[in-house]
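My structure is below; once you've seen it, I'll send some questions.
Omission of a single protein chain aside, the complex is shown with its protein chains in their original locations.
Just so it is clear, A and B label the chains in written order, and each chain counts residues from 1 on its own.
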Amino acid sequence: MIVDPVTLIVALITISTPVLLAALGELVVEKSGVLNLGVEGMMIMGAVCGFVTANEVHGYATLHEIVWLDRLAPTLAFLAGMAGAAVLSLIFAFLTQFLMSNQVATGLALTLFGLGLAALIGVGYEGQPIPEVAKPLPAALREIPVVGPILFSHDFVTYLAIFAVFAIWYVLRHTRIGLVLRAVGESHDAAHALGYKVVRIRVVAILFGGAMAGLGGAFLSVVYVENWVQGMTAGAGWIALALVVFAAWKPGRVLFGAWLFGGIAALQLRLQAAEVGVPVALLDASPYLVTIIVLVVMSSNRARAALNAPAALGKTFHASG
Amino acid sequence: MIRLEKRPTPSRAWSLGTPVLAVLLTMIAGGAMFAALGQDPFETIRIIFWDPLFHERFAAFSRPQLLVKAGPLILIAIGLSFGFRAGIWNIGAEGQYIVGALSGAAFGLAFYPSESVLLFPGMILAGILGGLLWAMIPAVLKVFANTNEILVSLLLVYVAEAMLASAATGWLRNPDGQGFPGSRNLARHPGTDNPELFAGTGIHWGVLAAFIAVIAAYVLFQKHMFGYQIKLAGQAPRAARFSGVNPGRMVLLCLGISGALAGAAGLFEVSGPAGQITIDFNAGYGFTAIIVAFLGRLHPIGILFAGLLMALTYIGGELAQLMLQVPAPAIQAFQGMLLFFLLALDVLSNYRIRIGRAAAA
Partner (left out) sequence: MTAPLLDLRGLTKAYPGVIANDDVSFAIQPGEVHALLGENGAGKSTLVKMIYGLVKPDSGTMALNGTSYTPAEPRAARAQGVAMVFQHFSLFEALTVAENIALGMENPPKPRDLSARISDVSHAYGLPLDPESLVGDLSAGERQRVEIIRCLLQDPKLLIMDEPTSVLTPQEVEILFHTLRKLSAEGTAILYISHKLEEIRALCDAATILRLGKVVGACDPKETSAARMAELMVGKSLAQPARDAADAGEVLLEARGLNLPAASAFGTSLRDIRFEVRAGEILGIGGVAGNGQDELLAVLSGERPTPVGAVWFNGEDLARRTPEARRGLGILSAPEERLGHAAAPDMSLTENAVLTGSARKGLTKNGFIGWGRARAFADEIIERFDVRTPGNHVAARALSGGNLQKFVVGREILQDPVVLVINQPTWGVDASAAADIRQALLDLAQKGAAVIVISQDLDELLEISDRFCALNEGRLSDPRPARGLSMEEIGLMLGGAHGMHEADGTALHEATT
């Protein structure tokens, strides 16, 4: 057998975590009626801020032999990744919500600027050391055959991402905050007429989306790749955007979509390593091609997709009078 | 308190003035960025915006480079402006550019070592066709399966990059290249080359094509029903359908035009300035052209100037890298900043800024 199913499943869960986080954040943003196409830019900012923080803290802690600080470094890195991306998303929020700029164009600008800025920040950090991220669960659990690696071998952020699926589902479905958020995304004029602060709610949603994308990016550089490489997100942000559409704005389906993507990505890496007869270009392209195909299948059912899509998505709100 | 008040009619003065103001603000913010990087901000800005054109030593080399770099940017941005005006977002021009280059180069190399005069026109057609067909994928999916063209066109960039890598290392690799990746050099082979037409100007067939595209787009947008329908479809989609514009046809045409022009740009680049297919042949022109299109306000003449300006930042950026060791990504961040400022200032052409309470009229 070329591919061991257990390691494949473990790998797919790890690979899917960054896109899952970013897609969940974007889902909340879109549910509030805002289309932020800057996910790719925010993710890479999260990746670079996370990596640089991990490396700097590690360096300082090693130099001064502060063990507890070194252990804290990954957590600080995740927080830095979230903060970095959230600050970037704040630019988007300011432009689209206060200056009423076009959301598509501003999102693209965010991606282009984020890629450039991240590359700039990351100059000189490629291949630098970072501390290893400790696993949260005891080693004994991980050594249980089959179940151990699949369920208990993951990182804290991976569990957090899966918990976030349930948390976001619950908040959107069963709480007042969720109801107001959905209402704002459905019709900002009606929400405004009822006295809800449309702009304030959307800004908070955008910041949340930024922090989630940043966490995803930091996970990518600090945990999965354990390195900083320019342009390392390689379209993960765009795949996250596609996940939201093909999940029809439902958190549970985002999880399913992320695992599907992670599965393809993990499988193609293993097939490349195994040097089966499939062209490398096709394997490289397969995660993107599969994303497109699933997107097509989900979009062609118009009526059902339309019911879940926030009606005010991407529209500019300006309170008149 | 600052309030915004929608203008009854968009301000013409501001819509012309904002790009200039955006450039100035970007220079200031960019200067601050360079200062943060430990550079002298004034010197860096001078090296980027002034020296490529007027420095006694560099200008002779960099002036022609201006047109070489601006050519593909303008050509792609003109194509994008069709779609952007109509509210159709092709952001995968980078992919169409790659596929155009690949199909044009493949056509030329298929007849190697022919030196026929028909070869280059054939390559141009192949390049156009390649870009067109690549853009037709998101277009057809949009029209017949209601799939978001933004995501599909963008995701296809990564697919095109995978194809480029396999071409450079496999099916287009130079058989006489001692196993190094990269195709035969098209620019050094008569029949497949896209030469400099006027010595010392940097003008090649692609630059000429860009100028023609500017003029054609200008006429279409100002005088022709098709240009009117594009604008209508972008500003009021329902009114466009009422008027008789077929939205599906509009998607196919706009994506087709932008794909064809991006494909042509790719072909002109691979057969001229780049010379050959390599793994990293694409330099991000397809993405920078998005900035060019917006900076030019989707207007052909504006795009012409914006393309030249953006080319200047590329050349100036390289110069700054050479002279001051400014990291290369700084220029990309700089260009992104420019788009931010432009979008932020757009508010001035559509809204009036009022300070304090509204005065009674």
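The rule is short, and it goes like this: a contact is a pair of C-beta atoms (placed from the backbone, for glycine too) under 8 Å apart; a residue touches a chain by one contact, two chains touch by 3 or more.
For clarity, every value in this text was computed on a predicted model and none was experimentally measured.
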Contacting the left-out chain in the complete assembly, out of A:139, A:167 or A:193: A:193
Listed residues B:75, B:232, B:253 or B:333, member touching the removed chain: B:232
Chain not shown, touching residues in subunit B: 5, 8-10, 223-226, 228, 231-232, 235-236, 238-244, 246, 357-358, 360-361
Residue numbers in subunit A that touch the chain omitted from display: 176, 179-180, 182-183, 186-187, 189-191, 193-196, 303, 306-308, 311, 321
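In the analysis below, only the chains that are shown with their structure count from here on.
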Centroid distance [mean C-alpha coordinates] between subunit B and subunit A, Å: 28
In the complex, subunit B residues that touch subunit A: 4, 6, 37, 89, 91, 141, 144-148, 150-152, 154-159, 162-163, 165-166, 170, 287, 290-291, 294, 327-337, 339-340, 343-344, 346-347, 350-351
Subunit B partner contacts - residues on subunit A that touch it in the complex: 37, 91, 94-95, 99-102, 104-106, 108-109, 112-120, 123, 230, 234-235, 238-239, 241-242, 245, 279-282, 284-285, 288-289, 291-292, 295-296, 299-300, 302, 305, 318, 320
